[in-house]
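A single protein chain has been omitted from the complex, and every remaining protein chain is retained in its original position.
Up next is chain A:
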Amino acid sequence: MTAVEDEKRGEEALERLRAADPPLYLSPSPELSHVARAAARHLYSALLPFCPKAPVDRLLADEGFDAEQIWCQIDLLSRPLVSTLRREVRRLEREAPEVLVLAGGKTAAEAVEGGHGEEGEEEEEDDDGEEDEEEEDAGAAEEKEDGQEEEEEEDDDDEEEEEEEEGEGKGQGVEDRFLKIKELEEYLEKNEEEEYGQLESRKRKEKGDEEEEEEDADEADLELGDFDEDGDEETDLYENARYEDFFGGKKKRALNKKDGGRKREDSDEDDFSDGSENQKVDDEDIDTQNKNNLSTHEKELQKIRSKIEQMEKANLKPKSWTMQGEVTAAKRPMNSALEVDLAFEHNVRPAPVITEEVTATLEDLIRKRIMEEHFDDVQRAPALPSKAPKEYKELDENKSKKGLAEIYEEEYAQKTGLAPQPLSVSDEQKKEASILFKKLCLKLDALSHFNFAPKPVIEEMSVQANVPALAMEEIAPLAVSDAAMLAPEEIFEGKGDIKEEVELTQADRKRRRANKKRKFKAEMTKRAAKKTRQSVDPSHPSGKQDS
C-alpha cells in the first residue's frame, strides 16, 4: 500500500514538475524544491531494483540535503547501471533479436527508450545518444550483412505500415496512385539512415570499437566528399530516369511500387557501396565488384591501379602549354601568360627603395660637398697653346708724337743696326721667363749637386738718391728717423775713428805722414822693379833693342 501510495505521490510530483512553468524555476521556491525532492526519491526507488550495488536504500533528499549531495547519491547508483546498459547494447548488436510488437504499437526498443528517458537531467543526453546509437547500430548491423537486407526492409516496411496506419488521414487530397507523401517521407528517412549507417559502418571498419558518444556531432558534419561520390552515380542514374522507371508501363509496375522502390533502393545501395570504394569505374566493374566482397588489400590494389590508369591517360594526352618548350602567343590561350607565374631573369637592377635613411645619407653627402665646395662641374679642359700667341699690334688712336721723318729714321736705324730695336712685349715676357727659370735652375743645382755653386751676382747699376721713399711729416729728428733710402754704410764707408782735419792731434798727424811715406816708398820700389824687369826682358816689345 505504502509503496503504491509512494509511487502515486512520486508520479504526481513528476507531473507537477513537468506542468510547472519554466519561469518559475528561475526563482527559488520552497514548494518546487519539495516537489523535486519527492520526484527524485521516487525515481531513485524506481531504479533501485536494477542496480547491483546501491549506496543507499532510500534517497536521502530531505530539506537539509544539498543538491550536490543528492546528485552524488544518484550518480553512485547510476554509474554501474550505465556500463551494464552499454554491455547489453553491444550484445544486442551482435545478436539482433526479433523485434516484438507490443500492444501499444511500440517496439521493444521504444519501450526501453521510455524506461530510460527520465533518469536524471544530464543522463538524458547520453541516453538519447545511446538511443540513436541503438537504432543506427541496428540498422547498420543489418546492412553489414547483405543477406539480411530483406529482413531490414521488411522491418522498415512494417514500421512504415504502422506509421501509415497512424497517419492515414493526413494527405489524402494530394495523393494519387503515383504520389504518396508517406512513401516519400519514408524514402527520405530511409536514405538518411542508410547514409548515416554507411558512415558508421565505415568508421567501425577503420577505427574498430570505439565509444561513439559524440556521433551526433559527427553525423551533423558529414563529409562532402562522401556526398559527391555518391552523387555522381545517383545523378547519372536520375538524369537518365524515364517515365517507365517511375511509373512503369501502364499496367505492369503500377502495383509493385514497393518492389520498384526496393529495386531503386537496391541500386542506391549499390551506388553507395561503390562510391565508397571506387571513384571512376565502368558499369561492368560495378557489377563484378558488387558481387565480391573485396578485402582491404584488393581494394588498395584497385585504388593504385586506377591511379596508374589515370596517370597513363594524362601522359598520352597533349601537354599543357606551360609544359611545352617554346610557346608563341598564338599557341597558348589568350592572356594565359598572366595567370601563370613566369620566372625570367631581370637584367635591370630593381629600383632602389627610397627610405628615410637613404634620403638622409644623400642629404648629408650634399651638405658635405657644398661645405667643401667639391662640385662635379664640368670644367673646360685648358687648351694647350700649340704656338705662341699672335702678337697683336695695338692700334694707337692718338696723334703720333713723332713726326713721320723720325719714324722712318728709327726704322732705318733698326734695320741697319745702329740703334737697338725696342723690346716688344713678348721680348720682355721672354726676359722675365728666362730670369725665373735661371733662379729655379740655381736652386735645383744647389739641391742636387754636391759642389755648391753660389748664385751668380748680376750687378745692376742704379742711382739711388738719398731721398725718403715716402715724404711724410716726421717728428723724429733726421738722424734718428729711418726715412732715408740709403743705409749709413752706403752713405759713408770707413773704419776706425774718423777725425776731422781740425781734430787731429800732433801724434795723429805724424802717424798719418809716416804711413804716407811708407806707402810711397813701397810704390816707388815696385815701380823701379817693374822698370828693370821690362828693360832686361828681350821679348817685351817696349824693350830697347840694340839694332
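FYI, a residue touches a chain if its C-beta (ideal position, glycine included) is under 8 Å from a C-beta of that chain, and two chains touch if they have at least 3 such contacts; residues count from 1.
Here is the rule we go by: contacts and distances are computed from a predicted model.
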item: Protein name, per the UniProt record, of whichever chain is missing from view ("RNA-binding protein pno1", "Nicotinamide-nucleotide adenylyltransferase", "Nuclear pore complex protein Nup85" or "Hemoglobin subunit alpha"); value: "RNA-binding protein pno1"
item: Sole contact to the chain not displayed, among A:Asp62, A:Asp364 or A:Glu409; value: A:Glu409
item: Contacting the left-out chain in the complete assembly, out of A:Arg349, A:Lys399, A:His449 or A:Lys495; value: A:Lys399
item: Contacts of chain A with the absent chain, listed as residue ranges; value: 392-393, 395-400, 402-409, 411, 415
